[in-house]
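With one protein chain removed, the remaining protein chains of the complex are shown where they sit.
For chain A:
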Amino acid sequence: MSENAEDKELSIPAQADGAEPGATEGAASSVTGGETAGATLTKDAAPGEILLKVTGLQKHFPIRKGLLQRQTGAVRAVDGIDFEVRAGETLGVVGESGCGKSTMGRLITRLLEPTAGKVEFEGKDITHLGVGGMRPLRRDVQMIFQDPYSSLNPRHTIGTIVGAPFRLQKVTPEGGIKKEVQRLLSVVGLNPEHYNRYPHEFSGGQRQRIGIARALALNPKLVVADEPVSALDVSIQAQVVNLLDDLQQELGLTYVIIAHDLSVVRHVSDRIAVMYLGKIVELADREALYKAPMHPYTKALMSAVPIPDPKRRSAKSERILLRGDVPSPISPPSGCRFHTRCWKATEICRTTEPPLLELKPGQRVACHHPENFEDQAPQDTVLLSAAKDAGELVPDAVLAESAETSEALAAEVAEQTEVAEMSEQAEAAEVGAEAERVEKSDSGDK
């Protein structure tokens, strides 16, 4: 991308509404040359300022049954989440399949209508804006889609696809749409001559670059990328991830990257939100999260990342296996949603939902018995039976580590070792008795 940045101006598509004269001026002064463009932000929100704020966001998909289509229940895809995205940062969102990550992405880009809660973009409430009300905001919030094979219309040329934002927003960039589209194509590392080609003539990685070019066309402030690389070959993943990184540097973008691949998220994110069953269980800076995860679920998730070096594999704690499947979001577990699979769960986990609290600076967690921190509910000293079962799949080293922050688990671990010792002794005694008996019967035969 550097070759484009050097000789071409990163001109910002003309902002037709004129509501932000400061932004356009800033853009004009800051976009000369690739090096300065990287350093200066062209946005009106200063880096670190809150760009997007989400409070209590919910999305329930109704389940209708019968002749009258009465609502019999709801899939609680997203069930009350709070977070904010600061200008210039990258927020990674991770979680298992079906935890509501993609729904969350579609809610903040307002492709879906939230059931409850509030979404604020630059201080403006956009929760219930209609199609017309959202249109001007579509310039500022863009989306990169997961499947490069279905996100580009097969009947449109690349020129039409990347030029669609200008036509839909009725914005005419300087030098015409065609010239701007060709510039965008070169920005994402494609040949501008491919303007008249169709999507089927491109590979998956190239298609994803086209999708990125389309998302960047209107020079958005926030880009929501829903699993941007999960449909790509591993070798191509790195290219696309690096492209996203470079573009952030050059254009001062803010990203929300949704992914289930922890190594990708680790590579790109400044902060990471971990989702489980429609809730954020932990939200922390990348370093803090990877070094000292506080939620047991985060810890389990981290342990699933394969370690490429076989020598180091034994050094690090082993993989934590979680028992069973993710519970159904139609009737999620009471209290803490992870209590059915957690090896530290106690009675309070079943009855009371833990709030998302900032326990350490820059690290918010929703857990009664967090890891690497003091127990939030030390009065609870009895493990749930489900937790005992779950503990069987957890490596001893992890259990021991967890026991340091949980009275209940410590008691359980101690008991187990005791039991193990006792049964060992009993076994030994039994073996002795058996031997004796055999001896006796032998002598009796004689």
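List of remarks:
Just so it is clear, a contact is a pair of C-beta atoms (placed from the backbone, for glycine too) under 8 Å apart; a residue touches a chain by one contact, two chains touch by 3 or more; residues count from 1.
In this text, contacts and distances are computed from a predicted model.
A single chain of the complex does not appear, and UniProt lists its protein name as "ABC transporter permease", one of "ABC transporter permease", "Yip1 domain-containing protein", "Penicillin-binding protein 2" or "Sarcosine oxidase subunit gamma". Touching the chain that is not shown, out of A:63, A:111, A:357 or A:382: A:111 (per the contact rule at the top). Of the options A:125, A:174, A:193 or A:374, the residue whose C-beta touches the omitted chain is A:193. The missing chain, though absent from the display, is touched by one residue of A:118, A:138, A:360 or A:388; that residue is A:138. Residues 106, 109, 111, 131, 134-135, 138-139, 141-143, 145-147, 150-157, 164-165, 168-169, 190-191, 193-194, 196-198, 200-203, 206, 211, 214, 218 of chain A touch the missing chain (whole complex, contact as defined above).
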